[in-house]
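Working notes for the structure below.
Note that this complex is displayed minus one protein chain, with the remaining chains in position.
And then chain A:
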Amino acid sequence: MEQAPRDPERQLQPAPLEPLGHPDAGLQAAVSEEAEGARDEGSGEGTMTENNFWLKKIEINVSEAEKRTGRNAMNMQETYTAYLIETRSVEHTDGQSVLTDSLWRRYSEFELLRNYLLVYYPHIVVPPLPEKRAEFVWHKLSADNMDPDFVERRRIGLENFLLRVASHPILCRDKIFYLFLTQEGNWKETVNETGFQLKADSRLKALNATFRVKNPDKRFTELKHYSDELQSVISHLLRVRARVADRLYGVYKVHGNYGRVFSEWSAIEKEMGDGLQSAGHHMDVYASSIDDILEDEEHYADQLKEYLFYAEALRAVCRKHELMQYDLEMAAQDLASKKQQCEELATGTVRTFSLKGMTTKLFGQETPEQREARIKVLEEQISEGEQQLKSKNLEGREFVKNAWADIERFKEQKNRDLKEALISYAVMQISMCKKGIQVWTNAKECFSKM
């Protein structure tokens, strides 16, 4: 992701950031610094003056998963899994941690939290949730959401999500996030009361809608392109990995059959019997070793999946920028046409088409008073429009500035994480080889003693 040269037409003006539509958030534009110190900006529900929560280091664990039944919105019985979230604050002095909060949440509540964050922090690459349904499964892996292995991996994924949010310099300060961790009952109502769903731009949901932006920001275009590539390549990789896992599983498991047959055969052999029997045992060991190996690999796949979903989050930021840019251009266009209309009315020349103009031509001239009135209206509109354009411009610039800051942060995180994942993959492979060497060395010894 290279930085394209700044568009010379845009003037940079520093201004405090305001998340879309929420006047009380009172967050500071902390670009890429870690959260520091107590926050006491502003007043009202957006801040956390009441507590020193963020002064201390916190630990978040999604420690348990539990199957539950309940009634859903349509009063039908349903089964779902609830996850226990435990928050601990760590004392600076002795490193001991104290349990401060513990509550149960289900996946849909996590989704709600994330959707809220997406709306209120459109310039942030919001960490993704673990997959809703099991994908990229290979035959042994269950696609069932209630399967214990899936639930376990989801538990880890949810914990990871919370940790990502908690360690994000901006997101960690959000009150709704804080309440998610601390207020079990009523949290859903609190979120809904923010009215974020109304603020969510429905146009974002129209996936295929393209907006003709006249002056697209090259950097965002490149970023979007990158996120598409990332998504495509990781999907492909995960698909092939799943197939490879499937095949590897087959190779290992068929060897297990040797175990059984060798054992049966050893019954009729005098000299070969012992060798066959013990070799057979090693074949069983070999066959069963693949289960652990592939379980570890599944964690590696989950690490890649996170970045697959992160690609979507990246694209979401690009989309929002695109929309902003579009709105800006539309507003500018609208203003320009109004100005022109005004000018024409004032000077009497008709260059632009207007319905009023046409009807005037067809049905007779309007009175000077009528014209005056119209000019006045237009002037008011123009003045309003200029204000709006100014603030939209400001918004846009702030968005770009903050978005790029977060994107840089994200880029570094991604490089670190992926490199680590690739290394851990190599380590896994080495461990698999070690096991293989050991088993076959043992088997060889048994065979040679036959």
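What we mean here is this: contacts are C-beta pairs under 8 Å (C-beta built on N, C-alpha and C of every residue); 3 or more make two chains touch, one makes a residue touch a chain; residues count from 1.
One rule holds for everything that comes next: contacts and distances are computed from a predicted model.
Not every chain of the complex appears here, and the one that does not is recorded in UniProt as "Sorting nexin-7 isoform X2", selected from "Exosome component 7", "DNA-directed RNA polymerase II subunit RPB4", "Sorting nexin-7 isoform X2" or "Centromere protein O". Screening A:Arg243, A:His299 or A:Lys390 for touch with the missing chain picks out A:Arg243.
Screening A:Tyr83, A:Tyr178 or A:Tyr258 against the full complex identifies A:Tyr258 as the residue touching the chain left out. Counting over the whole complex, chain A has residues 226, 229-230, 233-234, 236-237, 240-241, 243-244, 246-248, 250-251, 254-255, 257-258, 261, 264-265, 267-268, 271-272, 275, 279, 415, 418-419, 422-423, 425-427, 429-430, 433-434, 436-437, 440-441, 443-444, 447-448, 450 touching the chain that is not drawn.
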